[in-house]
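Shown below is the structure under consideration.
Note that one protein chain is taken out, while the other chains of the complex remain in position.
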Amino acid sequence: MSLLLILLAPGIAALATTRVQTRYLRELALMGTAVAFALSIVAALSALGGAPQSETSAWAPAAGLTFRLAADGVTASLLLLNSGISLLAIMATRTEGMRRPHLFMAMLLLAQVGAAGVLLAQDMVLFFIFWELVLVPFLVLIAVFGEGNRENAALKMLIYTSLGSLSMLVSIATLFVLSGSHSFLIDDLAHANLGGGPAFLGLSAAQLAFAGFAFAFAIKTPLFPFHGWVADAYTSCPTPALMVLAGVVSKLGPYGFYRVAIRLLPGAAHDFSWVLMTLAAVGIVYGALLALRQRDTKRTVIYLSVSHMCFITLGIVSLTSAGLAGGALQMVNHGLLITAMFFIVGHLETRLGTRDRGRLAGLSSAAPVLTGVFMLIALAVLGLPGLNGFAGEYLIMAGAYARSWPILLLAASGVILASWYTLRLYQGIMNGSPGAGSEEDEAAVVVPARAELASADLGILVPLVVAAIAIGVFPGPLVNLVNQGVVHLSRVLAGGAG
Amino acid sequence: MLRVLFALLAGLSVSSGLGVVLNRRPLYAALSLVVNMLSLAVIFLMLSAQFLAAAQVIVYAGAVMVLFVFVIALLNPAREEALVSDPRQLLFGAVVGLGFALVAGIGFLGLTQGFGGSTDLGSGVSLGSIQSLGRALYQDFAYPFEATSLVLVVAAVGAVYLSRGR
Amino acid sequence: MSPTDLGLAAQVIVAATVIVLLLADAFTPDDRKSVLALVAGAGVVLALAAAVAAAGAGVGDPGGGRVLFNNTLAVDGFAVFFEIVFLSLTILVLMLAPAYLDRRHIQKGEFYILLVAALAGMMVMVSAASLMTVFIGVELLSIALYILSAFLRQEERSQEAGLKYLLIGGFASGFLLYGMALVYGGTGSTDLTHIGAALKVVSGDRLVFSVAGIGLLLVGIAFKASAAPFHAWTPDVYEGAPTPVVAFMSVGTKIAAVAVFLRLFVVTFGAPAVSSRWTVLLGGVAGLSMLVGAVGALRQRDLKRMLAYSSVAQAGYLLLAVVAGNRAGMVGGLYYLAAYAAMTFGAFGVVALLVRGDRDGGDISGLRGLGYRHPALGGLLALFMLALAGVPPTAGFMGKLFVFVAAVKAGYAGLTLIAVVSSAISLYYYLRIVIVVYSPPDNPRRPQAADPLGTAAVVVAGALTLALGIFPGLLYDLAQHSSLL
Amino acid sequence: MGTLLVLGLVLPLFGFGLNRFFGSANRPGVRVMGPVAILAAFTCFAVAAVANGGGHVDFVIYRWFEQPAGPVVGIPVPAVDIDLYLDPLSAVMTLVITGVGFLIHAYASVYMDEEGDMDYARFFAHMNLFVFSMLLLVLARNFVVLTIGWAMVGLSSYLLIGFYHRRPAAVLAARKAFVMNVIGDVGIVIASLIALRAVGSISFDALFAAGPICGGTQEVFCKSTHFVSAVTLEAIAFFLLVGAVAKSAQVPLHTWLPDAMEGPTPVSALIHAATMVTAGVYLIARMHPLFVAAPGAAGTAAFLGAATALMAAILACVQTDIKRVLAYSTMSQVGYMFFAVAIGAEAAGIFHLVTHAFFKALLFLAAGNIIHALGGEQDMRRMGGLWTRLTTTRWLFLIGSFALAGLMPLSGFFSKDEIIAAGFTSGPLHPLGGIVLLAVAGLTAYYTLRAFLVVFMGQPLDAERHVHEADPGMIVPVVVLAVLASFGGLIQPGFWHLLGDYLGPAVGAFSEAGAGIVLLTAALSTAAVLGGMFLAYGFFSTNPRVRASRPVNPVLAQAFLWDRAYSALVVNPLWAFGGGLDRLVESPLVIGVTDLAARASLLAGQQVRRAQSGYLRSYAMLFAAAALVVVVIAGMGVR
Partner (left out) sequence: MPPLSLFLLLSALLFITGASGVLLRRNPLVVFMCIELMLNAANLAFIAFSRYHRDMAGQVFSLVVIAVAASEVVVGLALIVAIYKSGRAMDIDGLSEMKG
């Protein structure tokens, strides 16, 4: 029941938004999400206790559909991330003065439900349903509440990702047909016996199915070079929605690899892991170099995120114990950090009216608090040991190294570049003398004093900072939690792949 | 003897068919359609479908054509200026038509052998007598017959509705 | 009463309703014609009751269904399944139409007569056990629809729609008929059981005749299903015809046609020597429909035209189930057809409710901000768009899933990929509607409140669309019972 | 014992916290808290060291994370402890760090007085943070803790170098230092990964216990079942060396150090003289069982050390900024230590590390006094004639210079000689290194005396400029350092060797060079030093400023073009490459392709619309044509 409530609580809140006054909107949403958060903690604890929660109920047996939810360690950790980030995103939403806040809130909550559903679903059709359900809210959030060329950005994102998910649908159908068991449950599909021989284009059925999954998840992640939709979508996405989109939803890609693709097709996963690892490693450097060259602060963070998501994927597809654990760990960490980054960038834009780094400079003396927070987040982002970015990266690199030398070196160079672009971003905004670059146009003169964080902003950033430090110093619990799930997959790999 | 008759009727029907297509005046077209119907009626007789022949004459040459002529008279459209508005249309139509003709030719002329033994229709069969047809209609195919009546009802209602004034 | 009797009763009741309406029409004054909607509704509800009873009595069970009237009429689970769909559809249309006709100032009794007659035509088609019955069903449906399309007889677009539909339709039935003639020639019979038996044994020229005839049959029925490349009439007719009629025909005609495909092709023409031929052709048609429909809808400015093209694409998916030709395809096809009925009717229903003044304009830009001006209709329209796009949790998704499974099972990788691509493309125009519906309105004028009955009809369709998406079990069992394989 | 270590470690962190978050409010508190935290730490470690004696303790604070039960694929998730390890080596390091660190803090508490409250607090916070990081580094017993300390040292140096965050030069210097240090961190991480894969653990002991390393020195460690190939060991050692080189500003990763002089002078004293730069030396000493087993890497280290010593010494001769002189001299001296620890004379290396900490800190702080006196002037060409004015500082600076030059009997002499002697006694190629280092000793004497003369002799730049001696707060700590610099050599003046014996258990028994060698090197080095001094005196005794202002060879002026080479070969290409990707790959391909697909289908849509002409006859035509195709295809199959 409790797992189901994780879905229902925000869902009910979403429905209730239509019936509540604007000024209670945020409280309503927070209530719904808080329930989910609490239940996620329960799920995490029981997973830590070695007894992961699981719930099954009949759905459409004739059609082979079962309604089963389960939360292993990895799932639980991401559930926490999901509801936690959603809480912050809701807090970050300025309902007053917004047009149609009800719709906005409802969509935020719906996105949360969708993400939680993807994390929990154990039936592939259920998984797919939630997978698509996540998209719809963002269609509205971006197309209606976004900025710039928002409608096209939204459509592009949806069509691109749906192309992936449709290919996943075909893969699901294939596995369903090939596995005699008349059921869409992941555990049953895992027993599909796919003929080894080439089925199509010289690839075996298993490889084709895996390709279908991988395509979907790579686009969602986004894994280089399938990130064509990201720049536009993220750019026009309003900040609170972006916190969820980049912080949580992007994790569903690697999670899909973990939960579905590798779990169902370990053999094919091994056949493809080289391709995927190469793409990921190249993507790390690619994203880093692009982040280095962006002038727009938001775009810098976007490509930074691309680079890091490739890092996560690298860990997962390395198919090693350390790599998987590191990837799972890094999903949570990256979720926390990228949320903070996008919030800070959005905050600066709203306060100072610009994302152009040429016009931002020397804010540190005017905004000491922001400086401290931003510094810490930046350091965590560049993976400073002692903060939460490190442990994950370390394990991922271990996984990469266990598979191949050159890929480790690529990843390592990515780390070095990370220190470069992150400091460039941070110093460019914070250090130097204020108003340095603002000669370009007198029209918009940046007033550093406005940049300081208000208490409301701190309410959003402090939890993230605390989490970043806490996980950095005491990663133990999280690692154990994650391993609870990873060990199971390792067993599959040890058996299925050996 | 029958072959000669068939040849005549075939020529007549085909030419009258072409007449329908090629006559610029709708009235002439209608008239050549009548001729076509009549010649077909005779062919039906040859194929021992007496009742159908009769029906053909009555329904078509009678009612339908009268209706046509009546409407033509009512509207009296000016003679069409050009038979074909654009040559591409004609060319394309010709290609398609010939294509079908080719297919039909191959299909039907190459048929002489082995269509379930012979393609001979035999002679002196009394098939379409009123009795047999009646039996077929009211016993074997009662349901389609009834359904057809519904079609007629619909047609009547619709025609009345559409043509009635504002 | 035996289940078959009940199934037959449904048809008889419908036919009787036509007659009753004729009489009633004569005796109702011109300003009270909308009463006839009630009469028609009563008859249809009665028929629906009979059909449901037949289904309940297990007409779908093995041995439950029978072929009546000397092999011309089949009353089996398959037929009853579709009769239920058609009857419910008609009820919804009857809820939608009266207020519409009032708005268009053409409240005429013939509308209801023809509507029910068309319904009868559909029912004949799905339960036909003989080529003759099929033909009559098709014609009964078509002729009624010709008239209904032109029902706004003063209006040029409606006239144009009617005449176009009539001429091209007559042309098509010429092909259909000639195809039947050839099949008859090849097999020596018009009833399906004999044809099926004969096709297993015939060879040489008779086989050639049969196959050629089947080809022409395919053409004729694909026309009714508005599958590419026989779809050209669809956008024009849908745009011009009265919207409730479009809601009726876009659902009914297509479903009936696909049902005929399922019965006639999958079952009767199932003999390997034959099916190896028509699957190729139908596969081509399906693929072409998916692509042409999806691409054609991209640049439409009129919602009705857009939906017309989308229905072409939908025909492609439906035919995919037919081509699969296995039990999974049959069941999935039935499911998808029902889902298609709900969501398509809903979409056109919303358009009908939005019709104001004297023109059936479904101009997309006019929908801007509908979600705020008219939350119920806007939300429903968005829902139907998502459903047509196959976004879960809607009926459209489940249908697509089952059809994909069937296609994969039958090993049609290529067609499945085409389906994937076309679905991805189709997202563009479906979601664009959703965006438009929820983008801030440029002029905040409120339209007068829509009629409650029509809204209710659309709401029901929406509820079905969601229910079939979330609880597929309900319908899936019935579909399994009604499958011919 | 453990609590002592933890206390000593945490006190500076505590100071950091207090100063960072509450310091900006009360300046006096910071003034006390900054130095006292370090002093307290010093006492802790002093007590701990005494209590520990020659043994070693490994105190686990807490478990960082577990190794999960269950099957392992590829590479395990290692179990990681956060533990502190005290043995003579780390004891010496901690004492140097906290001891010298304390003096520098005390000095800075006065020196930084001009800064505003907020910056004052920030400064001491970061100084404390640095000490904490450094202590963590030297107390590490596994790669993870090492990496954490290693990186945090880099971080705090970044913070301190970039202290004047308004100054673009400082900002750039800070970023440069950080990035180069990250290169080092990555080296350490990679090394640890190789070790992890080789021995399945990230603790030093597990590594030392492996294969060929045994049979070397540390028999106690030989318990492991793993056998690690020599190549792997070389690889580990090599990547560790990358880290060491980056941190210790050795060739080729040295270019950040001169720029780092943008930081306040006490920072230079603490980070770039006494402690941080010697981390690399410490690492190699700590890892010496590994380096013993990896001669390739050790040789490389020795070579780099010698090369750096020479190159930096040469550059130091032509600098005009007083702090840059000291910076290059630091590089040069660290080169000595590198050489020493690399050739297995760890004791000598550490010895020089200690003495160098004393006299280099002394020099920097004295220079600080000078700069302070001249109102922030660092250019020696604008100094001169200070002998009569800075009456205390002159002596202090002189002592420091002589100690650095290695003049008998000051500390520098003993430590340096020991290294040179070790070079002569060990290894086939090492004598070459010894010779180079002898020459470097001469150069050292030359540039130190040059600096001294240019600063203190000759005529003042302008007589009426008011130059005041620093106040006692800035004198006392320097005096203490001066004492240490003078007599620090006595802990191991050739005849007896306290330090060597003390370090023995940690870095291997102290191998005594023959008395002959000792005397010989003493004589040679003294000769070199005197020669250097003589030359310097010859050049700069009469009006030094003008002489010092002579233009120098451009290659020397640009420090052998290292920076230009890097920007030309690494930075600019990467920068350009990034831009190229953005313009040529991202926009046209990655994003472009998606748009292209969209555009294509829209175009197709337009075509379909055109085909839909509205003319019935064209529809019929299409219909008929399609029907024909259908019939033909249908017929083909059967006939």
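Letters A, B, C and D mark the chains as written, and numbering starts fresh at 1 in each.
One rule holds for everything that comes next: contacts are C-beta pairs under 8 Å (C-beta built on N, C-alpha and C of every residue); 3 or more make two chains touch, one makes a residue touch a chain.
All figures in this text were calculated on a predicted structure; none of them were measured in a lab.
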Check: Relative to the complete complex, which of the depicted chains are touched by the chain excluded from display?
Finding: B, C, D
Checklist line | Among C:106, C:150 or C:342, the residue in touch with the chain that has been omitted | finding: C:150
Next item on the list: Give the residue, chosen from C:240, C:316 or C:332, that touches the chain omitted from the document.
Entry: C:240
Notebook entry, point to check: Given the full complex, what residues of chain C touch the hidden partner chain?
Noted result: 131-132, 135-136, 139, 143, 146-147, 150, 153-154, 156-157, 159-164, 166-167, 170-171, 173-174, 177-178, 180-182, 184-185, 188-191, 235-236, 239-240, 300, 305
Item checked: Residues from chain B at the interface with the omitted partner, ascending -> 2-3, 6, 10, 13-14, 17-18, 20-21, 26, 29-30, 33, 36-37, 40, 43-44, 47-49, 51-52, 55-56, 59-60, 63-64, 67-68, 71-72, 74-75, 77, 80, 83-85, 89-90, 92-94, 96-97, 100-101, 104-105, 107-109, 111-112, 115, 119-123, 125, 127-128, 132-133, 135-137, 140-141, 144-145, 148, 151-152, 154-156, 158-163, 165-166
Next item on the list: Spell out, residue by residue, where the missing chain touches chain D.
Entry: 609, 612-617, 620-621, 624
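As a convention for this text, only the chains that are shown with their structure count from here on.
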Next item on the list: Using the touch rule from the top, work out which pair, B-D or A-D, shares more C-beta pairs.
Entry: A-D
Check: What is the distance in Å between the mean C-alpha positions of chain A and chain D?
Finding: 36
Notebook entry, point to check: Taking each chain's centre as its mean C-alpha position, how far apart are chain C and chain D in Å?
Noted result: 78
Margin query: Based only on mean CA positions, could you tell me how far chain A sits from chain B in angstrom?
Written below: 70
Next item on the list: Pull out every residue in chain C that's touching 2 or more other chains.
Entry: 208, 212, 425, 428
Notebook entry, point to check: So which bits of chain D are touching at least two other chains?
Noted result: 598, 631, 635, 639
Checklist line | Residue ranges of chain A touching chain D (in the complex, touch as defined) | finding: 156, 159-160, 225, 227-229, 231-232, 286, 289-290, 292-294, 318-323, 325, 362, 364-365, 368, 379, 382, 384-386, 390-391, 394-395, 397-399, 401-403, 408, 412, 415-417, 419-420, 423-424, 427, 430-433, 474-476, 479-480, 483-484, 486-487, 490-491, 493-494, 497
Next item on the list: In the complex, go through chain C and note every residue touching chain B.
Entry: 15, 18-19, 22, 68-70, 72-73, 108, 110, 113-114, 117, 120, 124, 130, 132-133, 136-137, 139-140, 143-144, 146-147, 150, 153-154, 204-206, 208-209, 212
Notebook entry, point to check: Across the complex, what residues on chain D touch chain B?
Noted result: 617, 621, 624-625, 628, 631-632, 635, 639
